[in-house]
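Shown below is the structure under consideration.
All protein chains but one are shown in place.
This part shows subunit A:
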Amino acid sequence: MKAGRHFSCYRFSRVLLSVPQTDTRGSVDLSKFPVDRIRNFCIVAHIDHGKSTLADRLLEMTGAIAKTEKNKQVLDKLQVERERGITVKAQTASLFYHHKGQQYLLNLIDTPGHVDFSYEVSRSLSACQGVLLIVDANQGIQAQTVANFYLAFEAQLAIIPVINKIDLKNADPDRVESQIEKVLDIPKEECIRISAKLGMNVEKVLQAVVERIPPPTGSIDEPFKALVFDSNFDHYRGVVANIAVVGGRVNKGDKIVSAHLGKTYEVNELGLLRPDEHPTQKLFAGQVGYMVAGMKDVKEAQIGDTLHLQNQPVEALPGFKPAKAMVFAGMYPVDQSEYPALRSAMERLTLNDSSVTVQKDSSLALGAGWRLGFLGLLHMEVFNQRLEQEYNASVIITAPTVPYKAVLSSARLIKEHGSEEITIVNPAHFPDRSVVAEYLEPMVLGTILAPDAYTGKIMSLCLNRRAVQKNMVYIDDQRVMMKYLFPLNEIVVDFYDLLKSLSSGYASFDYENAGYQAADLIKMDILLNGQPVEELTTIIHRTRSYSSGKAMCERLKESIPRQMFEIAVQAAIGSKVIARETIKPYRKNVLAKCYGGDITRKMKLLKKQAEGKKKMRRVGNVDVPKDAFISVLKRKEK
């Protein structure tokens, strides 16, 4: 049905479009597209610079979709993508384009725009030979523009700078061109000025794709070799893998092997994505499409894996770096009775997002849940939002933490762990100072772009976050690009929000991982009347312990109800108390009032308190309501 609907689009084709030749079954004859008439490219941009709008125009102009008013972010299928104006899940669309008497197959591989998803970006980039780097003609170069540029640059792709939104009143393409020249070292002349919204000059973009991006290498005559660069899960067909055919050809019915697992599969279905699935009989070298081959689990279609024909082994393509979780957070159902529903929602969601790591966890206060690892903060937010929107699950998410490391000094422990260096995600496993040579914390290299009026404020914010300035350049006469080395821990909670608010929204921020650095880390306990509260133990930098301990004690004081005795709320490092709040005991808690026989209301109130009491967690002799834990552990609402 999907394909059928798709064919109907041809009726709206424009002059530009030439109907591709189809074989007798009605599918495209892809053998008519040798490697030199194929271009694989993607679009990268800072958020809201118009990537999806340009994609919509490209799809319309090549007849992949009908030109209507409704085409807004066609490739962004998820509600969260449309709402946030971001792309989370890469999509692919094959476009047919006529240029100088030749028909070309242009494979647009859509990519996520945020560096959290740089893993997804790098997967997509690896299937491409070029990128369209979009920059907003008004906003100019932003942090993600720079990050994306470097990803493409490192992958040695052809880069076509596109200045979008030139129709805007405040557009200043001249300024943006010089920024591009200065920061990215791309000659001004290479920039294409467009308005994706109005379709202005978009034709030039298509021409540039053909003329400036090299065709994929590889030949139809080689043995079949393909790269898996993405995968989805479909309930009926199993895994749907997105593949880029690097060499040779593959037919429906072929027996193929996954180089990584060595498992053999039969190709049940092949096709192009335009962007809906469009089945074909074959895929040829240089082409990009999807494949269904009876894989039952996304783990069987490892991103970066190489596929080849049975009995025709090839040298595997250089593997991808596996996604590494950099931000961890606990996730718990608001009500334990919702655990099974939440579990199934999580399972379904992680089927399509293999970059989330999931570990069962259980907290005495919050019940059974999971410890999830995310690529970054946005990734975490998107995951949470998808759970809520697509699966209607409401969850408690704890404040994010980062994976620390410890270099062990004790020979016994090194033997026990099998290595000198261990990663610590759970504070309960934090090894004592006495058995550790040094602790390490993850670092990131952050890029901040902002008008120079905010430089002072931004510098003091960064200093506050233990950041070290690496670089600072004026990208034009008003805008500054600063690079800072941050401890990741310092930016995971509220850094971005603060940056945005102190710069009136003008600063943009992006970061890339920058390894580990030695750090003076300590374990901080929270005590209630001397009893440690396990779930509130945190690993923290020594210089942060006092303020953080104080804040936690204050929040607990606010949310633990007064009891009949005094409660000492303390933050401690080892045996040393560094912060304390006292919850005074009730001296009077009884309603001194005549009821006139009306005790119903009072009974209800007492019963409610009794019910609440049952649900409280006891720490020593102190009853702590779940809300108190939530208020301390939960990520603060924005």
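One rule holds for everything that comes next: a contact is a pair of C-beta atoms (placed from the backbone, for glycine too) under 8 Å apart; a residue touches a chain by one contact, two chains touch by 3 or more; residues count from 1.
As a convention for this text, contacts and distances are computed from a predicted model.
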Missing subunit (named according to UniProt) among the choices "Radical S-adenosyl methionine domain-containing protein", "Adaptor related protein complex 3 subunit sigma 2", "Regulator of G protein signaling 7b" or "Vacuolar protein sorting-associated protein 16 homolog": "Radical S-adenosyl methionine domain-containing protein"
Of A:100, A:360, A:412 or A:587, the residue in touch with the unshown chain: A:587
Sole residue of A:299, A:429 or A:607 that reaches the chain not shown, by the stated touch rule: A:607
Touching residues on subunit A - with respect to the absent chain: 563-565, 584, 586-600, 602-603, 606-607, 609-610, 612-614, 621
